[in-house]
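Every protein chain except one is present and positioned as in the full complex.
So that you can tell them apart, the chains are marked A, B and C in the order they are listed, and the count of residues begins at 1 in each.
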Amino acid sequence: MTETLQCWQALNRALDIEMSSDESVFTLGEDVGLYGGTYRVTEGLNAKYGEWRVRDTPISEGGFTGLGVGAALTGMRPVVEIMTINFALLALDAIINMAAKIPFMSGGQFPMPLVIRMPGGVARQLAAQHSQRLEHTLMNVPGLRIAVPATPQDAYWQLRQAIASDEPVILLEHELLYFEPGEVDLAAEPPPMHQAAIRRTGTDLTLVSYSRMANLAAQAADLLAKDNIRAEVIDLRSLSPIDWDTCAASLHKTHRLLVAEEDCRFAGAGAEIIATLNERCFYDLDAAPARVAGLDMPTPFNAELEAASIPGVSDIVKAARRLVGREKPL
Amino acid sequence: MTETLQCWQALNRALDIEMSSDESVFTLGEDVGLYGGTYRVTEGLNAKYGEWRVRDTPISEGGFTGLGVGAALTGMRPVVEIMTINFALLALDAIINMAAKIPFMSGGQFPMPLVIRMPGGVARQLAAQHSQRLEHTLMNVPGLRIAVPATPQDAYWQLRQAIASDEPVILLEHELLYFEPGEVDLAAEPPPMHQAAIRRTGTDLTLVSYSRMANLAAQAADLLAKDNIRAEVIDLRSLSPIDWDTCAASLHKTHRLLVAEEDCRFAGAGAEIIATLNERCFYDLDAAPARVAGLDMPTPFNAELEAASIPGVSDIVKAARRLVGREKPL
Amino acid sequence: MDRETLHRFLHDMLLARAFEERAAQEYSEGNIAGFLHLYPGEEAVAVGVIHATEPGDYIATTYREHVHALVRGIPPRQVMAELFGRRDGVCKGMGGSMHLFDRERRFMGGYAIVGETFPVATGIAYSIALRQLPEAVICFFGDGAVNQGTFHEALNMASLWKLPVLFVCENNHYQIGTEIHRHSAVVNVYKRACAYNIPAEKVNGMDVINVYEATRHALTQIRAGNGPQLLEFETYRFRGHSMADAGSYRPRVEVNSQTGRDPVETVIHEAKLGYPTQAEIAAAGPDLVEQLVGHSAAVGHFDDRHIEAVRDEVKRIVDDAAQFALSSPPPTMDDAWSSLYCNRQHETLTGAA
Partner (left out) sequence: MDRETLHRFLHDMLLARAFEERAAQEYSEGNIAGFLHLYPGEEAVAVGVIHATEPGDYIATTYREHVHALVRGIPPRQVMAELFGRRDGVCKGMGGSMHLFDRERRFMGGYAIVGETFPVATGIAYSIALRQLPEAVICFFGDGAVNQGTFHEALNMASLWKLPVLFVCENNHYQIGTEIHRHSAVVNVYKRACAYNIPAEKVNGMDVINVYEATRHALTQIRAGNGPQLLEFETYRFRGHSMADAGSYRPRVEVNSQTGRDPVETVIHEAKLGYPTQAEIAAAGPDLVEQLVGHSAAVGHFDDRHIEAVRDEVKRIVDDAAQFALSSPPPTMDDAWSSLYCNRQHETLTGAA
């Protein structure tokens, strides 16, 4: 029994269900209450659960993220919304030095049932300060989990799993996905939070991606299929940990790896994906693993340049062709 | 004409020379003035240049790093000391959203002659919150340069170059290197700030490293040489940009790559080094590039566990042996 | 108030209003995209404050800064072209609406991360003080920005070192959808300054002459070496927070979220917490631009003809700016790369591309 939901609705349902079944769940952030959330994720919850469980905050990202940490220490299950990931730079001490380290520093005394949701990525002409990605920063932090849903179904599953988890989980949501519809089965049993999904099977190359880029990768694979290039598309769903086994099994079959990411190429998430898979699968590989990734520049405001600064479907197609030695004649 | 200086002294000389020759240079940070700096880097400068040019600050890392950005916009050349890199998590908005982006967002109107110095790395039992590395985070930021000196000579050169540069430069200093002595030629012409140094030539494998680990890599190479394994040791000196040409030329000769880093393996600096060199040199490589890196855990306080959480010389030796297929018989 | 000054106020207020309304129209027509935060209702603050500055002074401001840029003298053409993301924009289309910079005019940026203006302004002021120059910095910020840690850190340092900075709060009572009573433990922003020994005052921000006088007074103190000052201007934004926020959410979201509540409570809530209705805006007093027009006539400086001529002039300026922006080419990727001071992509050790 599925229904069609947009991503924000799927997240809204997940929050609602968790809040109704567990009184220790509460959410806070800027304009999550009366306003219903910038991307509508918390719509209606304020009226249903009251201001203490759906709390509008001042503009104090470091402070209210740290507040989430403190509340989690007492066994509450806070869901902190950082209005957009760009403001998370003000909250990294709370995330990295507190949430990720307290459980360890206390010798394992304290679980950290904290969820931090942040919309991010390049949207539409929001300019350099509002087009950020932070996956590379968070991935390097031991003690954090990072979920990167690309579909409403995954958004629903992973938010519920994140809330139920005793570990700190960062949910990286992509701003361009909120109003994308998809089929959601609210009752289905979810796969483990960090299990990768094979979106399409193929034998010629493995296309690894996540978040919005996973959808572009799937579109690229459709186009490639027309020319008989069969790409296997893997949506990682989680950047920490990464489901290496699924990737390695695919490479064993395809012998070629292409990573598509919106993040800047230099030291982005793709670097880790390639480094580890190369280590694990070196003798399986027929060509150097390649990356399609964002340019090494802050995001320009102008629309054409903005679009040119991150990969599109055609860039993925082009890179895939090059990788399998089937570049179109000029 | 060289003299023997400890790293802190080399940095102190560099600052002193730049401050005496350019009135727009000033430094600020916690206890850099009367106290002379936690690691003595600013010793004596307060008396010589006065409190306006050697400014003790409150504990306001976000605020005073942003202050440095503002001052740089007017053409000053601030050298911000963040007492240790662990506190830089409170200043990342100023570094990433301001220093790195303003030149670009202004259409190139504003240079950003800002230097940010930060001691970091695992020192001696400072526990998880004081044993941080941030290279992965900063590397992914377009518009920043990162220098990682391993010797007093490089510390001297790179700090002077950083101050003279119109671009924002982060100087990552390692806490265990401050009191290491080395020969420094104050008058010699420096190589470009981001040029890698070949610390030792060799033909059997290329050992790429930086900061304190570069010194351990050189020691490992000495040990390996005793068994006739000739490692070429490359000290990157700069993590952004990286001198790929020097590395690629070496791989062309050795066909094997080992990266040694103190940072956690997962999504650390080594991931980028391997991903790019693998792309560039895939057909030169006889084995999968490998990493020796920190464990994926916050740094434990206990001394033995702390030591076991980051690579030592013997770990590098072991990995190098494995890479060249010359593991010692058990 | 002399005639010339009053004329400039009138001109800039009318220009500000016309420019912003035109920007809204261009947004609806698809010529401007992204976040667009408009200033109608708050014009008296930018006009009054910036007219009280000297050319040697610096301005640091927020994403809601088009009017500040215009009043500071950046040609409307270049501001509009930047909003359009074009090459002839003041930042070549790299920054856009929220990031106007003009080095020549010491317009030190629009910042889109709330609270960034505090440390930037403090740093500029530090560099002035270090060199013992007679200049000052104006630091603009909203009521919501006051709760950011950078406010606290910057004000402490500015006061500790007696830096020449004027902190200017544009208190429009809203942090997007959150009314000041719900984001701040102290609703009189100027009272926050007591924690730093900074002289502060609340001023009517709907009257440009008031704003101008208060700013001049504060700047005189600051130039005398007495350290920072803070002015809180009470004002009101007539539009939604940004164009993404054209008011439609209030019936949709807020009213939905009230469903199931006691209707009496709902009314109380709406009155206390909702976005301004047109009635509330009207209740805030006569429109500040028309008020100034009235004043100008009343003091006998200008007759209706003069005022109509100014209205025509600003319309021409805005039309011209929009025309200019529309015909300006987009920037190229080369423009982008060359805007980067620090450029890994295009650089090799040998200097080759």
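Keep in mind that, in the parts below, a residue touches a chain if its C-beta (ideal position, glycine included) is under 8 Å from a C-beta of that chain, and two chains touch if they have at least 3 such contacts.
Given the structure is predicted, the values throughout are model-derived calculations rather than measurements.
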In the full complex, displayed partners of the excluded chain: A, B, C
Residue of B:74, B:97, B:129 or B:211 touching the missing chain in the full complex: B:129
Per the touch definition above, residue among A:46, A:84 or A:97 touching the missing chain: A:97
Among C:62, C:156 or C:215, residue touching the chain not depicted: C:156
Chain not shown, touching residues in chain B: 30-31, 33-36, 40, 43-44, 46-48, 56-60, 62-63, 86-87, 89-90, 124-130, 266, 295-298, 300-305, 308-309
Interface with the undisplayed chain - residues on chain C: 147-153, 155-157, 159-160, 182-186, 191-198
Positions on chain A contacted by the hidden chain, ascending: 26, 52-53, 55, 57-58, 60, 62-76, 78, 93-94, 97-98, 100, 102-112, 142-145, 166-168, 192, 194-195, 240-241, 243-246
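FYI, only the chains that are shown with their structure count from here on.
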Central chain (distance from its CA mean to the mean of all protein CA atoms): A
Gap in Å, rounded to a whole number, between the CA centres of chain C and chain A: 35
Whole-Å gap between the CA centroids of chain B and chain C: 40
Overlap residues in chain C, where contacts from two or more other chains coincide: 91, 93-95, 99, 111, 113, 149, 336, 340, 344
Junction residues of chain B, two or more chains touched: 62, 93, 97, 100, 104-105, 142-143, 240
